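Shown below is the structure under consideration.
== chain A ==
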Amino acid sequence: MSGSMEFLLWTKGPMFDIAIAIFAIGLLVRITEIFMLGRKKNFAEARAGEWGPGFRTMFTRTVADPGTFQRAPFNVVVGWVWHIGFLMALLLFLPHIALIESLTGLSWPALPNPVISLVTSVTLVALIATLVHRMTHPVKRRISTVEDYLVWAVVFAVVLTGWLAYYRLVNPYPLVLGMHILSAEIMLILLPFTKLTHIFTTFIARWYNGAAFGRKGVQS
Partner candidate 1 sequence: MSELTLERGLAAFRAEVDGPVAAFFSSCVHCGICAQACPFYLETGDAKYTPILKLEPLRRVWENDFTLWGKIKGLFGLNHKVTDEMLAEWEELLYDSCSMCGRCSMVCPVGNDLALMIRKSREGMVQAGHAPEGLIAASVRAIQTGSPMGLQWKTLAVQIQHVQTSSGLEVPVDKEGAEYLVLLSSMEIINFPEYLEAITKIFDHAGVTWTLSTQCFEATNAGIQIGNKDIAAQLVERVVAAAEKLKVPKVISPECGHAFTAIRWEGPNLIGRPYPFRVFHIIEVLDELRAAGRIKTEGMETDRLSMHDPCNLARKSGVIQQQRNLMNLVAENFVELKEHGKFQWCCGAGGGVSSNERAEPLKMAAFKRKKAQIEEVNPERMVTMCATCRTQLEEGLEEFNMEIPVVGLTEMIAEHLVEKN
Partner candidate 2 sequence: MSLLDQIPVVVENGSAAPEGDPHPQGYGNAEPVLHEVRHALARLVSTGETTKIDLKAMPFGPGDLERLLSVLGTGEVQASVEAMGPTRVQETAIPGVWLVDYLNSEAHRLALHLEIATVPEILCPQPQDLNDAIAALDARLNPGRSDPPLAS
């Protein structure tokens, strides 16, 4: 007997354990690789410290410089919209907070569900826009790999199934909730092995960037 509820319980039980284990092991492997490689000692006289500029760049790089915004407004705006939408839905939707609390004991206030559902709808539209952009813009077409499309599909599936589950547009509900959880688990599993790693490593990369420029006296 394998119905929708059994499927949901499988995604909430054994599959979740597998996914979270692969995610945690894989991600820590990745981050350990980076830090173990480290940097060589720098003998050049520094103009400024590395930590301050490094931390600043970790945050400031989130906002594009005005020139880049003018030259690639679509890239910047759509990228922003869907990232913020995804993060809001991930971190400020009550069921997700309950999940995080069960794993970590940490919790925070949620946004009202209609806000989240609106944000998710906008995110879906923005994600479709990014795909169209990737398939049509000459640079993005040229540099895109199978992985880019795979990752897009997984991220889109996570948001779409979440949206379908929220509006209960697929019956029975445990089926669509299970699909949502499963797609999120696939995303967790893929995360350490694809560009999704940037969710974590971008802050390391930005720090290195900010530190390298910072010690030369430029806030990058």
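Keep in mind that, in the parts below, contacts are C-beta pairs under 8 Å (C-beta built on N, C-alpha and C of every residue); 3 or more make two chains touch, one makes a residue touch a chain; residues count from 1.
How were these picked? Simply put, all candidates are chains of the complex that A comes from, given by their letters.
What you see is a predicted model, and the numbers here were worked out from it, not measured in a lab.
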| item | value |
| --- | --- |
| Candidate number, among 1 or 2, whose chain touches chain A in this complex | 1 |
| Chain A residues touching candidate 1 - in the complex, by the definition given at the top | 26, 29-30, 33-40, 42-45, 47, 57-58, 61-62, 64-65, 67-68, 71-72, 75-76, 79, 137-145, 148, 192-193, 195, 197-198, 201-210, 212-213, 216-220 |
